[in-house]
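Every protein chain of the complex appears in place save one, which is left out.
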Amino acid sequence: MRIAVIVFPGSNCDVDLYEALGTVCGADVAYVSHHEHSLVGFDAVMLPGGFSYGDYLRAGAIARFTNIMPAIIKMAEEGKPVFGTCNGFQILTEAGLLPGALKRNDSQRFVCKAVPLEVVNNQTLFTSRYRPHERISLPIAHADGGFYADQKTLDRLEANHQVVFRYAEENPNGSLRNIAGITNQRGNVLGMMPHPERAVEAILGNTDGLRLFKSLLTNGSVKVGE
Amino acid sequence: MTNVRIFVTYKQSVFDPQGETIKDAIHTLGHDEVTAVKVGKFFDVTIDATGAAVDQAVKEIADQLLVNFNMETYHYQVLEEAE
Amino acid sequence: MTNVRIFVTYKQSVFDPQGETIKDAIHTLGHDEVTAVKVGKFFDVTIDATGAAVDQAVKEIADQLLVNFNMETYHYQVLEEAE
Partner (left out) sequence: MKQAMTPEEIKEQKPYLDWSLSEDEYNYISDTLLGRLPNYTETGLFAAMWSEHCSYKKSKPVLRLFPNKNDRVIQGPGEGAGVVDIDDGQAVVFKAESHNHPTTVEPYQGAATGVGGILRDIFSMGARPVASLDSLHFGELDDSTTRMKVDGTVRGIGDYGNCMGIPTIAGETTFDPCYQGNVLCNAMSVGLMDQKDIQQGKAAGVGNAVMYVGAKTGRDGIHGATFASADFSDENATQRSAVQVGNPFMEKLLLEACLELITKHPDWLVGIQDMGAAGIVSSSAEMAAEGKSGMDLDLDLVPQRETGMSAYEIMLSESQERMLLCVNKGHEDDVRKIFDFYDLDAVTIGRITAGHQYVLRHDGQVVCDIPVSSLTDDVLEEESTEHKPVRITVAEQEPVWRPKIDDPAATLRCLLAQSTIADKSSFYQQYDSQVRTSTVVGPGSDAGVLRVRGTHKGLAMTTDGNGRFVYLNPEVGGQMALVEAAANIVSSGAEPLAITDCLNYGDPNDPEIFWELHQSVKGMAAACRIFDTPVISGNVSLYNENNGQAIHPTPMVGMVGLVKNIDRVVPSFVQQAGDQVYLVGA
C-alpha cells in the first residue's frame, strides 16, 4: 500500500510521519505537495502536524483551500484511509471531513507532554492492534486542541463509536467529553490531537504509537464500505 | 471603496476561559468594578465595492473563511463608504 | 453599569502577518476586491460604574494590561450605560 504524506505550507511534522511509516515500519510512503491536484496511485493519505499557514486565523482554516484538498476529500469519499494528527486533525475538521472543531486550550497555552489515553474503539482500521479499552500514553503538542461540538453531535459520535481515543486521566486542553481522537461515521477518516508518530521508537522513550501505523498497514489497501 | 469591521466571537454556549483570565488580572490591578470580560477578534477589511456587493462579499468571506460556525458567530459594521 | 467595547490594534506601521496571510486566502476564494485586511482584538467589559469613572477605569486597564503601547493602540466605545 502506498501512502501520501501531504506537505502544506507550514507543516512541520511531515518528516516525523514519513520516518515513522517509511523508516520504522518499512511502508511505501511519499511526500505530496499542497500544490498537487491528484493523489492517483495512493491508497492512503496522511495530514501531518505543524502550523499550516502559521495557524493564522484559526488552526487548519486556510489549508483547506489548497489545490490538494479536493483529492483528499475524494479519497475520503472513496472509503480509503485518511489520517490527520494535530494540525492534520484541525484541517480535517475545518474541511468538514470530520465533525466539530478544535478550540484554543483552556489554559490558553501551548502544551507539550505525554498524556495517558484510553483506546475507546479498537474496531477501526487504525486501532485494530490495540486491546479494547487499552491504556496507552502518547505525546501531545498543541495550543488548539480542545475538541468542541454541540451536544447532539457529541451524542451521535458516542452512539456511533466514532470516539476512538479519550484522555484517560487529566484533560489537557478542555476537550469536551475528554475526546482526543474521532473518526467519521464510515470509519475511514481518523483525526487525533496526540502524535502517534512521535512514539514509535524505544530510543525516544515510547512505542505506544507504533501499533496505529501497523494496524493500518496490516489492514492493507482496504476500502471501508458504507 | 468600503471599510467593514467584521466581529467574530465564540457562540454564547461556548466556554471562553480567556475572558475570565483577563478579568482576574484586572481585579489584581484593583479594578473590582469590572464584573465581566469577553474577548473577541475583529477584521478590518477594505473592499473595492459598495452597497449590496459589499454585503455579499462579507457574507461569503465570513461563511467560507473567517468564521467556524461550529463554535463561532459574527456580525459586521460598515465603517465608511466612498465612491 | 456600563458596557464598553475596547478595540486593540497594531499601530499603523507595525506589520500584521496574520492580516496579510488572511488577505491572500481571501484572494484564493476569488474575492480580489478585498484590498486590505487588518486583524485586531476586542474586549467587551462590563463595569459597575458610570460616567467619568468608566473612562478612568478603561484608561487604566488599557494602559496597564490590555495594550502594549510599543506596538499597539486602542480606542473604545460605550455600548450601553444604565444606572
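Lettered A, B and C in written order, each chain numbered from 1.
By our rule, contacts are C-beta pairs under 8 Å (C-beta built on N, C-alpha and C of every residue); 3 or more make two chains touch, one makes a residue touch a chain.
All values reported here derive from a predicted model rather than from experimental measurement.
**Student:** For review purposes, identify every residue of subunit C that touches the missing chain, sorted by number.
**Tutor:** 10-11, 13-17, 21, 24, 68, 70-71
**Student:** Since one chain has been left out of the picture, which residues of subunit A touch it in the full complex?
**Tutor:** Counting only subunit A, the missing chain is touched by 9-13, 15-16, 19-20, 35, 49-51, 53-56, 109-113, 139, 141, 143, 195, 197-198, 200-201, 203-205.
We take it that only the chains that are shown with their structure count from here on.
**Student:** Subunit A to subunit B: how many Å between their CA centres?
**Tutor:** Inter-chain centre distance comes to 30 Å.
**Student:** Take the average of all CA coordinates in subunit B, do the same for subunit C, and state the distance between these two points in whole angstrom.
**Tutor:** Those two chain centres are 10 Å apart.
**Student:** Residue numbers in subunit A touching 2 or more other chains?
**Tutor:** 57, 61-62, 65 - these are the residues of subunit A that touch more than one other chain.
**Student:** Please list all residues of subunit C that touch 2 or more other chains.
**Tutor:** In subunit C, 22, 25, 29 touch at least two other chains.
**Student:** Enumerate the contact residues on subunit C facing subunit B in the complex.
**Tutor:** Within the complex, subunit C contacts subunit B at residues 1, 7, 9, 19, 22, 25-26, 29, 31, 33-49, 53, 57, 60-61, 64-66.
**Student:** List the residues on subunit A that touch subunit C in their complex, please.
**Tutor:** Subunit A reaches subunit C through residues 53-54, 56-57, 61-62, 65.
**Student:** Applying the document's contact rule, which stretches of subunit B touch subunit A when the two form their complex?
**Tutor:** 10, 13-15, 17-18, 21, 65-66, 68, 70-71
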